[in-house]
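A single protein chain has been omitted from the complex, and every remaining protein chain is retained in its original position.
A and B label the chains in the order they appear, each numbered from 1.
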Amino acid sequence: MQPKSKFSTYWQPLVLLILVVLPFVVTSSYLTHIMTLILLWSFVATAWAYMARFGMVSLGHGVFLGIGAYIPTMMFNYWGLTPWIGVFIGLAVAMAVAAILGYSCFRFGLLGDYFALVTLAVAEVSALTIMALRAITGGGLGYTLRSTGRLADMQFADKRSFYFIALILLLGAVYIWRRIDRSPMRLALTAIEESEIAAASLGVSVIRYKMMITLLSAALTALGGALYAQYVTYISPDTIAGVGVSLSICFKAILGGMFTVLGPFVGSAIIVLLEEYIRISLGTSFLGLSQIIFGISLLLMIIFMPKGIMGSMTEAIAKRLNKVSVRQ
Amino acid sequence: MFEQIIMAFLNGILLGGVLALLAFGLNLIFGVVKIIHLAYGQFVMLGFYFIYFFHTSWHIPLIPAMAMGVVAMGLIGILTQLLIINPLLNAPRLNQLLALASLIIVMENLAQVIWGADYRGIPITMPIIQFGDIFIRSSFLAAFIGAIFTLGLLYLFLNRTYLGLGIRAVAQDLDMAKGVGINPKVIYYVTLAAGGALTGLVAAFFVPIYTVHPHFGASFTLMAFVIVVFGGMGNLLGGFISAFIIGIVTSVTAVLSSPEVADILAMAMFIGMMMIRPQGLLGTES
Partner (left out) sequence: MLKVQGIDVFYGEFQALDNVTLKLDKGQTVIVVGPNGAGKSTLLRTISGLQKPRRGSIEFEGQRIDRMEAHKVVESGVSSVPEGGRVFPNLSVQDNLKVGSYNKAAREKAEEWLPRIFELFPILATRKKQRAGSLSGGERQMLAIGRSLMSQPKLIMLDEPSLGLAPMVVNMVFEFILKMKQEGYTILLVEQNANKALKVADYAYLIESGKLVYEGRSEDFDKNPYIKTAYLGI
C-alpha cells in the first residue's frame, strides 16, 4: 500500500468543491450538460468496475443499462406510472436478470474469457430482444419519453437538477467502493479471484460473494440507465443496450484505470470530452471520421497506457516515493 | 411447408460450409496466437469492399478482383499482427479484447466514410437449380464447394508441410516450439495472413449472395464466435462440426419463425453450452 501523500488528501475535497459549485458558477448550459453526462457515465463505469476489479469482466453491462432505461420509461409512457416508482421496478428486474445469469455462470464455474464472451452474447440478445419487440419498444428507431414537465414524473424544469442527482449518485458509488475496500468482502473477492478452490476451502462462500457484487453492480448500472432515460429522454438499442455501449463502459473504466476509485471518473471524462470535441470539430459532414479518430485514440491508449491513466499515474507517483525511501 | 424446411436445411448446410471457413480462421488465430479476434466479421466486410472497389472503380474483371481481395486481406492480417497484436502479446487479456473491439469501431467507420452507409453490391445473377419443388441457388452451392475445397487444402497444408507443422507446434506448446528452432514471430505472421486471406475468400463467396454495408460484419462476428466457442475454442474439427449445426439450426428456425428469433436461439444455444460444457463440443479442459 502506498502511503497516502499530502497531495491526495488535499486535492480530493478540492475537486469535490469544484464539482458542487460548478453549475452555479458556469453560465453555459452546454458545459453543464457535458458535465452531467460525464458524471452519469462515471457512475455507470464505477458500478461496472465493482465487478471488473475482481476479475469478473462483463462485456455486456448494456443489458442492465437497457433494462433500467426502457422499463420505467415504457411504464410511464403506457401506464402513466411515475418513474419515481418505475425506477425501482427497473432495478428489481435488472437485479433479477443479474441473479439468474450470475448464478448460472458462477454455479457452473464460468471464468475469465468464457464469462466475458457469455456477457457479450447477453448484450447482443438484449439489443436483439428490443428490436424483436419493436411494437412496444420502437425497435431500432428508438423510444422517446413522454414529456410532462412535472416533478411528480421525475421531470425537472431546471436541467441542473440532473447534474446534482448524477453527482450524488457518483459520490454514492465512490463511497460504496471505499466501504467495500474496508470490508471483508474485498478480501473474500480478492481471494476468490486468485483461486476459487483455495477460497472455498477456507470457508469463503464463493457464489454468495460473487452474487452480491454482481447484483450491486447491476442495480447501480440500471439506475444509471434510468437516469439517462429521464435526462436525455431518447433511448435506442444502440445508445443504451447492446454491444457498443457495453464496450464503451469498459473503455471508460479502463482508460482511467479500473483499479483506482477515481479511474472511471477520469476515463469517462476523457472519453466524453474526446467524443464531443471530435464531433464538434468535424461535424456531421464527416460522420464516421470522428469515430475513426476515436477508435484509433483508444487503440493508442490501450497499447501505450495499459494501466489506464490513473493507474499509470499512481504507478509513477509510487515509483517516485519508492526512490525517495530507498535513498534514505 | 415441408419443402421450405428441406430448402432451409440444405441452405443451412451450404452456408455452414462458408461459416466453417470463418470458424477455421478464428480457431487458427486463437489456437496459435492465443488472441480472440473480435473484429473478424469486420474483416469479411472489408474484403467485400475491397473486391467491390477493385471491380467497380478499377474495372478489374470479377475473378481477378476476388483474388486481389484475398491477397489484400492477407496483407491486412499481417498489418494487424504488426501494429496491434505484437505490442499486446503480453498484455492482459482484457486489453487485447478491447484493442480488437476498437478495431471494430475503426473499420466500420472507415467503411462508412469511404463508401457511405448505403448498401453496395456487385449484381451477379447465377442460375437456380431445381429439384422438383426444391430450389437451390447455385451461388450457395458454389460457395459450399469452394469452402470445402479450401478446407481440404488447409488440412493438407497443416499436416503435410513443415510450416503447417510449425503452426501446430506453436499452438500446442510455445516454449517447446521455440526449443526445436521454430521462430514464433514468423508463425504468427503466417497465421494472421492466412486468417486474413480466409476472410477475403469468404467475402468472395458472399459477393453473389449479399450486398455489403458498414455494419455487415457485426452479425458475422458474433455468429463466428458462437460457432467457434460452441465447437471448442482452438479446436479446428469442433469448429467445422459446429458451423454446420448452427448453420442448419439458424436457417431452419429463420424459416419457421423469424431471423431475429433464429439469432436469439443461436445465442441461447451458445449460452447453454457454456453452462453445461464450457470447453465446447470437442474442446479439452485446459
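Annotations for the structure displayed:
The rule we apply is simple: a residue touches a chain if its C-beta (ideal position, glycine included) is under 8 Å from a C-beta of that chain, and two chains touch if they have at least 3 such contacts.
If you're wondering where the values come from, they're calculated on a predicted model, not measured in any experiment.
The chain not shown here is in contact, across the full complex, with B. The missing chain, though absent from the display, is touched by one residue of B:G47, B:G77, B:G166 or B:P278; that residue is B:G166.
Remark: the omitted chain is touched by one listed residue; of B:I63, B:L83 or B:M176 this is B:M176. Touching residues on chain B toward the chain that is not drawn are 162, 165-166, 168-169, 172-173, 175-184.
What we mean here is this: only the chains that are shown with their structure count from here on.
Centroid to centroid, with C-alpha atoms defining each point, chain A and chain B lie 32 Å apart. Those residues of chain A that touch chain B in the complex are listed here as 52, 57, 59, 104-105, 108-110, 112-114, 116-118, 120-122, 124-125, 128-129, 131-132, 243, 247, 250-251, 254, 286-289, 291-292, 294-296, 298-299, 302-303, 306. Chain contact summary for the complex, chain B toward chain A: residues 36, 84, 87-88, 91-95, 97-99, 101-106, 108-110, 112-113, 214, 218, 222, 225-226, 229, 258, 260-261, 263-264, 267-268, 270-271, 274-276, 278.
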